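Yeah, one chain of the complex is gone here, protein chain that is, but the others are all in their spots.
Each chain gets a letter, A, B and C, in the order it is written, and its residues are counted from 1.
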Amino acid sequence: MEFSTKDKFTFIGVIGGSEVSPDIARQAEEVGRKIALRGAVLVCGGLTGVMEAACRGASEAGGLTIGILPGDSRRTANPYVKIPIVTGIGYARNVAVVKTSQAVIAIDGSYGTLTEIAYALQSGIPVIGLGTWSISIDGQEETSIHRAASPQEAVEKAFTILKNQY
Amino acid sequence: MEFSTKDKFTFIGVIGGSEVSPDIARQAEEVGRKIALRGAVLVCGGLTGVMEAACRGASEAGGLTIGILPGDSRRTANPYVKIPIVTGIGYARNVAVVKTSQAVIAIDGSYGTLTEIAYALQSGIPVIGLGTWSISIDGQEETSIHRAASPQEAVEKAFTILKNQY
Amino acid sequence: MEFSTKDKFTFIGVIGGSEVSPDIARQAEEVGRKIALRGAVLVCGGLTGVMEAACRGASEAGGLTIGILPGDSRRTANPYVKIPIVTGIGYARNVAVVKTSQAVIAIDGSYGTLTEIAYALQSGIPVIGLGTWSISIDGQEETSIHRAASPQEAVEKAFTILKNQY
Partner (left out) sequence: MEFSTKDKFTFIGVIGGSEVSPDIARQAEEVGRKIALRGAVLVCGGLTGVMEAACRGASEAGGLTIGILPGDSRRTANPYVKIPIVTGIGYARNVAVVKTSQAVIAIDGSYGTLTEIAYALQSGIPVIGLGTWSISIDGQEETSIHRAASPQEAVEKAFTILKNQY
């Protein structure tokens, strides 16, 4: 495989828990597949659950997958991670997953996912939510999470937002 | 000042944004004061806003205050931080603020505070909320945040939970 | 560009300072070029100096380059980084540069490079030294750094060690 010096990648993050239902996994896989088919690189936390399903989808569609791992060994990456980033910094790596992405698609709702949504909102990185957390304060819902009803819509929204933003 | 080898500290975190209204600052100061009067050490992110107000309250009541700073210099700490921890790791330090605390009191609602609430829930560290974020998924509210209506109640709840837990 | 699910990458780190002489830069560029020609992915800290020269060499030879950045923006990467990892954790990211690499080639000698050599030795990751630090204690030189006299030899040693190790 050869890379041209002209290649310029787009990076889309997929964030979600490490233990998920088969239905959620199917949605994550579809999100990953569509990201790859659109030519973008998938960024995630590199572990199981949503992360593995998304990597499988992207990888089987010929895409490049980055797993930013919390632990000390590349062996902890799921088998569909092409580029394991071994941070050794534990769940503080959630910041790096978010900042490495130009937009993130949040699927389902572990607490780790919530840290990543909040870091993305703090950093001004667009968040697309697919069946994920709602957050509110004083009865006012936070509206800066872009809601999607399907994997298709989530990926479309991510690319539309990026296109308008840059 | 001298420490006995028998001294054993309790660590209570106060998390909240760096820019807040005077009313929120008053509440944070009261929380800090009460933590110190109960003999616990106050842990926070060491900067302005809720963090500074809480440190001022604790410090003026003779308490010990720890500020876990994101940046590279102890000079970034607010003037009421007795023990500046200079991490140099940016907002990844939010993990350390939470893990260093045996319980956290979340006041008001910046996005950074939300990362800390989520890290605390992930780590099983009790969260007491004072006018802070509500989070829900699929219409179900996350109930593991203990709600308090006043600084007094927030601090009481923190100590009651700790007493029952250990 | 398309990736097969069978692709398996080898990751070689190049560590060195952000300000270097033209001669050192030439050596770093040659190291990068040879890493790419051997089909491995180049890992580095993503900034200027040795990092930029090595990325330029690898990129111009059609290779893939990863820059693990200390700051908060992908814009801080040198122009030859294909995959910017935006950590936001400052120089604590040196750990991740090392752990993401299966072997590291240390060129010249900034203090940051020394942190990376030491992290690599601590983690059991092979270090090849090209005009870099010597370290000793009680008059005994640390011999686990593999010395190379040329870019060619440095890259050869890295691949030979990896081949024998795995």
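Note that contacts are C-beta pairs under 8 Å (C-beta built on N, C-alpha and C of every residue); 3 or more make two chains touch, one makes a residue touch a chain.
Remember, predicted model here, so these are calculated numbers, not experimental data.
The hidden chain makes contact, of the residues B:20, B:35 or B:68, with B:68.
When the full complex is taken into account, the listed residue touching the unshown chain is A:92, out of A:92, A:105 or A:130. Touch with the chain that is not drawn comes from one residue among C:49, C:71 or C:109, which is C:109.
Listed by residue number, the positions of chain C touching the unshown chain are 89-93, 95-96, 109-112, 114-115, 117-119, 121-122, 131-138. Not every partner is drawn; the one left out touches chain B at residues 1-5, 7, 9, 41, 59-60, 62-64, 66, 68, 72, 74, 80, 82-89, 92, 95-96, 99-100, 123. Summarising the interface, chain A meets the missing chain with residues 72, 88-92.
One rule holds in what follows: only the chains that are shown with their structure count from here on.
Comparing the contact residues of chain A and chain C by number shows a mostly shared set, over half of all numbers used being common to the two copies. Ranked by how close its C-alpha mean sits to the mean of all protein C-alpha atoms, the top chain is A.
Distance between chain B and chain C, defined via averaged C-alpha coordinates, is recorded as 40 Å.
If you average the CA atoms of chain A and of chain C, the two centres end up 27 Å from each other. Residues of chain B found to touch two or more other chains are 89-92.
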